[in-house]
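Entry: chain A
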Amino acid sequence: MPELITLLSSLCLLLGAFLIFSGGLGVLRFPDFFTRMHAAGVTETMAVTLIVLGLMLHSGWGLPLFKLLLILLFVMITGPTASHALAKSALHGGLRPLGDDSNNERH
Partner candidate 1 sequence: MADYYNYLIVVLLMVMGLYIVMAQGNLVKKLIGLNIFQTSVFIFYISTAKVSGGTAPIVIDGAELYSNPLPQVLILTAIVVGIATMSLALALVLRIKRAYGSVEEDVILEQDKSC
Partner candidate 2 sequence: MVRARDLFATVMLSGIYGLLSASFFILMDAADVAFTEAAVGAGIFPLLMLTVLTSVGRYEAERRRVRYLPLFVMVVLAGALFAAVLQMPPFGAVDAPSHGHVAQRYIQDSPAEIGIPNMVTSVLASYRGFDTLGEVVVIFTAAVGVVVILLGGRPKTPQQSTQALMAEHKVLRVVGKMLIPLILLFGLYVQFHGEYGPGGGFQAGVIFAVGIILYAMLFGLSNAQRVVPLGVLRWLVALGVLIYGSVGLANLVVGGEYLNYSMLASDPVTGQHIGIILIELGVGITVASAMVLIFFAFTRATRSRDELEE
Partner candidate 3 sequence: MMQSATQLLLLALVLPLLAVPGILLARNQPNLREAISLLTGAALFIVNLCLFSLGEGGVVLVEILPRLAISLELQPLGLVFGLVASFLWPITTLYAIGYMRGHDEDNQARFYVFFAIAISAVMGLAYSGNLFTLFVFYEIVTFSTYPLVTHAGTEKALKGGRTYLSLLLGTSIVFFIPAMIGTWFFAGNLDFQPGGVFGEEVSPIALSVLLVLFAFGIGKAALMPFHRWLPAAMVAPTPVSALLHAVAVVKAGVFSVVTVVVYIFGIDTVAKLPITPFLVYLAGASILLASLVAMRQDNFKSRLAYSTVSQLGYITLGAFLASEAAVAGSLLHIVMHAFGKITLFFCAGALYVAHHKSQISEFDGMGRVMPITFIAFTLGALSIIGLPPLGGVWSKWFLMMGALDSGYMIMLAVLSISSLLNIVYLLEIPARAFLKPAPEGATLQEARSSSVLAMTITALMCIALFIYGSDIYEFIRSARLT
Partner candidate 4 sequence: MLSHLAVLQVVVPLLAAPTCLILERARAAWLFACLACLLSLGISIALFMQVEASGPISYALGGWEAPWGIEYRIDALSSFVLLLINLVAAAVIIGANSSLTAELPEPRHSPFYVLFLLCFAGLQGIVATGDAFNVFVFLEISSLATYALVALGRDRRALFAAYQYLIVGTIGATFYLIGIGFLYSLTGTLNMADMAQLLPGLEEQRLVAAAFAFVVIGIAMKLALFPLHGWLPDAYSQAPSMATAFLAASATKVALYLFIRMYFEVLGQDAVNALFPVGKLFLLLGAIAVILASLAAIRQNNVKRVFALSSVGQIGYLVIGVGLGNALGLQAALLHLFNHGLIKAALFIAVAAVVCRVGGSRLEDFRGLGRAMPWTMGGMVIGALSLIGVPLTAGFVSKWYLVLAAMESGLWPLVALVLIGSFIALFYVWRIVEVAYFQPRDGAAVSEAPLMLLLPLWAMALANLYFGIDTSLTVGGSEQAVNFLMGSRP
């Protein structure tokens, strides 16, 4: 049983790390603001969730588990909100997604 949990937790952590890496790559390589934000946003929610999950599995019952749970909740609420706010203010600020030809100006 402990081995299984270790395995699972390692898997989660690895996956999370991979997602973070790919997210970073995406932020660097994607063509415009909104696609980059997509990379960053997905990473933030998914990767962090995975990593925290991995850590939770690792930590066992106790106060740390509870704390991690809180962190998870917090990230899951704030992450998407932040992405949303960013995208909205970008739109508000005059930035248009790639392919939207109506007003394709870039900063």
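We adopt the following convention: a residue touches a chain if its C-beta (ideal position, glycine included) is under 8 Å from a C-beta of that chain, and two chains touch if they have at least 3 such contacts; residues count from 1.
On the choice of candidates, all candidates are chains of the complex that A comes from, given by their letters.
Note that this is a predicted model, so its numbers are computed, not measured.
Note on chain A: across 1, 2, 3 or 4, the candidate touching it in the complex is 2; the others do not touch it there. Only residues 74, 77-78, 81, 84-85, 88, 92 of chain A touch candidate 2 when the two sit together in their complex.
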